[in-house]
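Excluded from the complex is one protein chain; the other protein chains are retained at their positions.
First chain written, first letter: the chains are A, B and C, and each begins at residue 1.
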Amino acid sequence: MKIRVLATGGTFDKEYNEVTGALYFKDTHVREMLRLARCGLDVEIRTLMMIDSTEMTDLDRELLAKSCAESGEDRIVISHGTDTMAETARFLGERIRDKTIVLTGAVVPYTFGSSDGLFNLGSALAFAQALPSGVYVAMNGRCFDWDNVRKNRSTARFEEAGGK
Amino acid sequence: MKIRVLATGGTFDKEYNEVTGALYFKDTHVREMLRLARCGLDVEIRTLMMIDSTEMTDLDRELLAKSCAESGEDRIVISHGTDTMAETARFLGERIRDKTIVLTGAVVPYTFGSSDGLFNLGSALAFAQALPSGVYVAMNGRCFDWDNVRKNRSTARFEEAGGK
Amino acid sequence: MKIRVLATGGTFDKEYNEVTGALYFKDTHVREMLRLARCGLDVEIRTLMMIDSTEMTDLDRELLAKSCAESGEDRIVISHGTDTMAETARFLGERIRDKTIVLTGAVVPYTFGSSDGLFNLGSALAFAQALPSGVYVAMNGRCFDWDNVRKNRSTARFEEAGGK
Partner (left out) sequence: MKIRVLATGGTFDKEYNEVTGALYFKDTHVREMLRLARCGLDVEIRTLMMIDSTEMTDLDRELLAKSCAESGEDRIVISHGTDTMAETARFLGERIRDKTIVLTGAVVPYTFGSSDGLFNLGSALAFAQALPSGVYVAMNGRCFDWDNVRKNRSTARFEEAGGK
């Protein structure tokens, strides 16, 4: 079973620029994380964009939906910023029905000691293998349907949106 | 959905003793790992034993099977040393049919920088939620059935045993 | 020999806020770092302020100079942001002559995996013990006199200012 990973940026992939002191994007850490994980899955990684999810437009989401639709693989994991992850999940959920698509991310960059990124990537890849077609958000060890998920802005945790 | 985690030790939970220079067990790191993961699942952690899996006897496995059978939760993750993980999976698989039990571990201790433990725990918890009743091994991002898995001793990777 | 550590903030002590995604100050990590270092020195830690060094005013520097002058210890290490570390060194160097004062910091926060902070703290404490009275900057493994040091803005490395 081959899995496609589409990297879009988000906290997950942020680096610390030691000259400016700002957080920035270089490239996705997914490859390095899978090596650390001794991952034995057949994974195809593509970087679609490297942006903050607050900057993601519907044009970007169209590109993402197109990439999912045209992917040769039926199991797809998308690394995504947490701020608009639920919006992108909805966008994809309304358009793609015949693939298993799992969005995940992190609230702390992978390059920080205390990141949740490796755990989330592990759980997203597992859900992508085990779940039927549909669009999901894998965060905090849980899996949410695309039409019933939101990020709680005050706790940075994901939860049911409370009614489909 | 509540999940039970049964800790048995293994590389996963090894510490480095700075006085003797030996690796040893103190207590499971699962709680700390779930905090780092910002895990939002309802998880009940029990430490059954803290041993190397090479030292695990069938008596220990009986205890483990009993703990699974008597657990109030139907979804169970077992942290286990990798050396005899496949044997324990078989032992449980032949005895328990009505629960989803996922064994996982690590080839490098969690307290080392380069551990696969956090990734494996994330994937094990996901498989435990998503898969039907049965006993599984979650390692290297993959999920193996209890009756078709072995550890490759020369690569420290898990693979199909090659015929059920 | 007792050493006083005065914490003022800087990159060294920055944390990542997982709710807002911004870097911020909580408290100094010096205590935790000394524990990790298995430090056997008699160290007295005081947090004077927790600020970016770009925000440090001469009033703050007066407070710092006063704290150095009134300290019961003759050996002092100051954790400081790198951006104005050279300015503060000059400010102190012109005012205090009878103590050994070593400023240090980091270009990457301690809580990131790739921080230079632990190395710098080790070298600053060593220079503070071994050098005669004077004000110094300890960065990049080197030790600079207060009247001959600057941060190279394009490389984030410290160097001689090129003429006293």
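FYI, contacts are C-beta pairs under 8 Å (C-beta built on N, C-alpha and C of every residue); 3 or more make two chains touch, one makes a residue touch a chain.
Keep in mind that this is a model prediction, so the values were computed, not measured.
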| item | value |
| --- | --- |
| Residue, one of C:T20, C:T54, C:S114 or C:S133, that touches the chain absent here | C:S114 |
| Absent chain, residues of chain C that touch it | 33-34, 36-41, 43, 107, 114-116, 118-127, 129-131, 138-143, 156-159 |
| Residues of chain B in contact with the chain not shown | 11, 16, 18-19, 21, 23, 107-109, 111-114, 153-156 |
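Just so it is clear, only the chains that are shown with their structure count from here on.
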| item | value |
| --- | --- |
| Chain A onto chain C, rotation angle from CA fit, given as a multiple of 5 degrees | 180 |
| Separation of mean Cα positions, chain B and chain A [Å, integer] | 26 |
| Intercentroid distance (Cα basis), chain C paired with chain A, Å | 39 |
| Shared interface positions of chain B, touching two or more other chains | 38 |
